[in-house]
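Just one protein chain is left out here, and the rest sit where they should.
Order as written gives the chain letters A, B and C; numbering starts at 1 within each chain.
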Amino acid sequence: MLHKTPYPEYADLPGWRGKLNEIIFGTETPGGKAFDVALIIVIGLSVVAVMLESVGSVRQRFGPELYVFEWAVTILFTIEYILRLSCAGRPLRYALSPFGLVDLLATLPTYVSFFVPGAQALQVIRLLRILRVFRVLKLASYLEAGGVIMTALRASRHKIGVFIFAVLTLVTVLGSMMYFVEGEAHGFTSIPKSVYWAIVTLTTVGYGDISPQTTVGQVLASVIMLLGYGMIAVPTGIVTAEMNLASAAARVCSNCGVGRHDPEANYCRNCGSRIRGGES
Amino acid sequence: MLHKTPYPEYADLPGWRGKLNEIIFGTETPGGKAFDVALIIVIGLSVVAVMLESVGSVRQRFGPELYVFEWAVTILFTIEYILRLSCAGRPLRYALSPFGLVDLLATLPTYVSFFVPGAQALQVIRLLRILRVFRVLKLASYLEAGGVIMTALRASRHKIGVFIFAVLTLVTVLGSMMYFVEGEAHGFTSIPKSVYWAIVTLTTVGYGDISPQTTVGQVLASVIMLLGYGMIAVPTGIVTAEMNLASAAARVCSNCGVGRHDPEANYCRNCGSRIRGGES
Amino acid sequence: MLHKTPYPEYADLPGWRGKLNEIIFGTETPGGKAFDVALIIVIGLSVVAVMLESVGSVRQRFGPELYVFEWAVTILFTIEYILRLSCAGRPLRYALSPFGLVDLLATLPTYVSFFVPGAQALQVIRLLRILRVFRVLKLASYLEAGGVIMTALRASRHKIGVFIFAVLTLVTVLGSMMYFVEGEAHGFTSIPKSVYWAIVTLTTVGYGDISPQTTVGQVLASVIMLLGYGMIAVPTGIVTAEMNLASAAARVCSNCGVGRHDPEANYCRNCGSRIRGGES
Partner (left out) sequence: MLHKTPYPEYADLPGWRGKLNEIIFGTETPGGKAFDVALIIVIGLSVVAVMLESVGSVRQRFGPELYVFEWAVTILFTIEYILRLSCAGRPLRYALSPFGLVDLLATLPTYVSFFVPGAQALQVIRLLRILRVFRVLKLASYLEAGGVIMTALRASRHKIGVFIFAVLTLVTVLGSMMYFVEGEAHGFTSIPKSVYWAIVTLTTVGYGDISPQTTVGQVLASVIMLLGYGMIAVPTGIVTAEMNLASAAARVCSNCGVGRHDPEANYCRNCGSRIRGGES
């Protein structure tokens, strides 16, 4: 990961734009933290409002209040988006970055609903803004925790890829077999539907909306279930093995950079300075 | 963990209060053990009685007997509570501690039912007293076992926090998407209900009371199922990695305190005294 | 595990009884192996026959054939039981051992059905004889594999005990809460039934025969599901940590007894003799 300018938004701008950049995009100054926390609260409330509005009984009783709140948040987000654009290091790259697009899309639905009734339903896209919280949380010791998880997942991506491919082949082949074994009369109306059923079964979800009726079908279903039950050991083993390595590797001396210290060690074996973050 | 006065209840009181304190709050003397075992049995029987009373057919046949038993246990618990108060090191802090509050709440419902019929149903709170058993079990080698589990969970709390946040964001976003894809006609009557469905699906519970009907919905549901099936590897990997460390760290020499002995070692590598408890 | 006379049945008897003992109870001589394999086949066929007889359509068509087969197996098992008794080292202790009791109970139902019609249904107990197969399989490299699993499970029994207790307390408390939240109208007809539902939900089985209807109930159910989804990491972590140790410990030099060799090592680091069974 690049430690310098990981996002196109940071910049050492002079004057009020630099100040604003520090508050809006920064996460380390008191002002930047306060802004992020306030933003998270507004996003959270806005998402709760969108969720509540979808409940019929709530919409009937608090419809006007939710309507006003919706517009207030939309205007707030619009001002925020304009400020972000005005103080970003490279405004265009920010606007086209995933976070920039989500920031824009979070404001549009309410305006569109002005012309096209019902469009405010699309506000649900605002939920994605919550992902920004991850960056805020990165400040503290969650940085290391998230880093260890990402390291383990990145290190095991090829093995996980092989596993996903094996699972998809399996549900396609077994689902197709079930289509021929059970047939349309028992709910397996097409191969795609049978593959869907195979996924429901292999992942041990088991809705029960479709279930095998014939003896051969139940034997085949038993094989799928036992496979799904046992195969979960494979990704678990993959991630755990990498997590073991990542966990150990995380105990890095902040002074000299030597890593993989014994979990019991309090001082670096190389330079003798104190090791922190052994908790992870 | 503080090894001195971990609870506000212990005290070196003189006379009968000290004796009583040892029996009621202590867990190491014969009297203290006997009291704890007796208490566990009474709590267990009382909980079974509350459970049976909720069964219609049992209530009809053994109603009066259960009514008498209920009052007997309530009076017993009341006396016990008064004794606990009288001999606790700091009575007020005990009364306000979680265990103290549960001890009090375990007696109230029956009295309240004297004035408000039906209130005895609240006796279910008595179930929480069973948690006290954990402290009793801590006496023996379960101390180490519970300690290793707690150490592993505490060490991985930041990683688990990141994971829980990721899961909650995922079910909110995916649940909202399902609300728009499937709509109210197929049982996804509101966003909160769709999020509930997403939790049912991601955790592979799969009741089947709500299930996707459209093709797009079934594709999206398949993605959620496969995510839930595979993502379980993450917390498992986190806890396992910490458990590996905690398990190894637990082999500590009781003489000199040096830990992390080889599982095969019988003698401390530092001072040569015998190592015990390598089992757990 | 005691390596001498692990079962009360072995004995160094003279004459035909010693010979018979070697064949019937032994698992290492050619005769003993052949007998065990034959026995497994007969038990397997007998169990399949019992299963098929429970299927209505099969019973109607092959009733007489299954009846004859049933009696043939019963007479065979009776003769075998008498021979086992006659050549066991300590006949009484064999007769009272779990395997001895199962051997006896496997023959009785058919005789009892002579006087009490329908009793042959109890033949299902014969299924338990299949457990004897484990001992036969122990012969080969499955000995080590089974040994590693048992070592890991035995080493983690205290931690697993703490976990089981936590799960049982959790389903009791949460099940009781659901009884009060949902009530009898929504299928939660009693506390035991609600606890049953909590087990169905926490273990992510999710039949869907009972499912929460109220908002509070669905929120509580979501908590139970997420707990069940995440808590599986605890026993997995426990067993994996022990399995890591047991797996490594299993690479023991058969010459000098030094264990825990590197998985890559082909020769003992202590005495230089070749290490086998590193595969496990």
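Things worth noting here:
We take it that a residue touches a chain if its C-beta (ideal position, glycine included) is under 8 Å from a C-beta of that chain, and two chains touch if they have at least 3 such contacts.
Predicted model only: the values in this text are computed from it and were never measured.
Subunit B residues in contact with the hidden partner, per the touch definition given at the top, are 204-208, 236, 240.
The set of subunit A residues touching the chain not shown comprises 155, 158-159, 161-163, 165, 169, 172-173, 176-177, 179-180, 189-192, 195, 201, 204-208, 211, 215, 218, 221-222, 225-226, 228-230, 232-234, 236-238, 240-242, 244-245, 249, 259-260.
Contacts to the hidden chain, counted on subunit C, fall at residues 47, 50-52, 54-56, 121, 124, 127-128, 130-131, 133-134, 137, 141-142, 144-146, 148-149, 152-153, 160, 163-164, 167, 192-193, 196, 199-200, 202-209, 228, 232, 235-236, 238-240, 242-244, 246-247, 262-264, 279-280.
FYI, only the chains that are shown with their structure count from here on.
The interface of B-C is repeated, with over half of its contact pairs matching by residue number, by A-B among A-B or A-C.
Our note on geometry: subunit A versus subunit B, Cα centroid distance of 30 Å, whole angstroms. Centre-to-centre spacing of subunit A and subunit C amounts to 42 Å, using the average Cα coordinate of each chain. Shown for subunit A are the residues that touch two or more other chains, namely 204-208, 236, 240.
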